[in-house]
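Taking it in order: structure first as structure tokens, then the write-up.
The complex is shown incomplete by one protein chain, all other protein chains being positioned as in the whole.
Showing chain A:
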Amino acid sequence: MFKVLKSGFYSTIQDNGRFGYRKYGVPISGAMDLYSSQFANALLGNKNDAAVLEMTMLGGAFQFSKPSLIAISGAYMNPKLNEKVIRQNTVFKVKTSDILRFGQVTKGFRTYMAVKGGLKSDFVLESRSQYSPITKFRSISKGDILNYNDYDNEFIESNVSVKYNASILSDKTLEVYTGAEFNLLSNNQKELLLNMELRVSKQNNRMAYQLEPLFSNAFAPMITSPVLPGTVQLTPKGNLIVLMRDCQTTGGYPRVLQLTERAINILSQKTTGNTLKIRLKDR
């Protein structure tokens, strides 16, 4: 296991989320940037839904009490093992009492730390993803003990053949599909929306990212309908709200656009003030 010496700004345990419970109103949850979380798992030869630690903006500090293998992917938070800088997107060994520290993010917004075999917290509705009140705690805290199976064998490097695609962190274009209510927009509005320069507002978290500026419209709220992560809702006030992994299962605002899975991962690595363009993807 390892002990949380510092939790960082907002760190949660995440896997690929809860599949099959949306009919009861349960959000899917799961890692915000699934590309990076699954990359870290792949490096270790884990299943792609093994539970990882997701750190946001400022990373934590952790002390290991059993040997294992670790991989870090996603945003760069200057990871140091026993005060020595280590590389991301590679596998390294940790020994008993080693301390792994992360700092302030310098590139991207969310970092994933995977452990050989995955974190072993309790399953709730077939997933370890933290989401309150489905799980008792919404995030990890200082002093928490996280379990994993110890692993003391050498790692066979040949497992790793893929290269981390860092464009997930640097891309500024979100590819989108037209949303179910896209055609409520006039041709001018469509043109405007698809060519706007958008900015991430202060309202951004695991539930939703609000984008600026306001997009004026005369839409009435509509009949409550299903939504998914990546659904872009347009409110009567003109807010563009991109729903993210912890979003509600239904919503009552017109769904003007739908982000591709890759675009959700890209947006997850953005923070307040970052600018973005959107590009319509052919179906």
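Rule of thumb we're sticking to: a residue touches a chain if its C-beta (ideal position, glycine included) is under 8 Å from a C-beta of that chain, and two chains touch if they have at least 3 such contacts; residues count from 1.
Going forward, contacts and distances are computed from a predicted model.
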Chain left out of the displayed complex - its UniProt protein name, from "PRC-barrel domain-containing protein", "Ger(X)C family spore germination protein", "L-arabinose transport system permease protein AraQ" or "5-oxoprolinase subunit PxpB": "5-oxoprolinase subunit PxpB"
Chain not shown: contacting residue from A:Pro213, A:Pro226 or A:Gly273: A:Pro226
Sites on chain A contacted by the missing partner chain, in the whole complex: 19-27, 124-125, 133-135, 177, 180, 222-226, 228, 230, 248-250, 258-261, 283
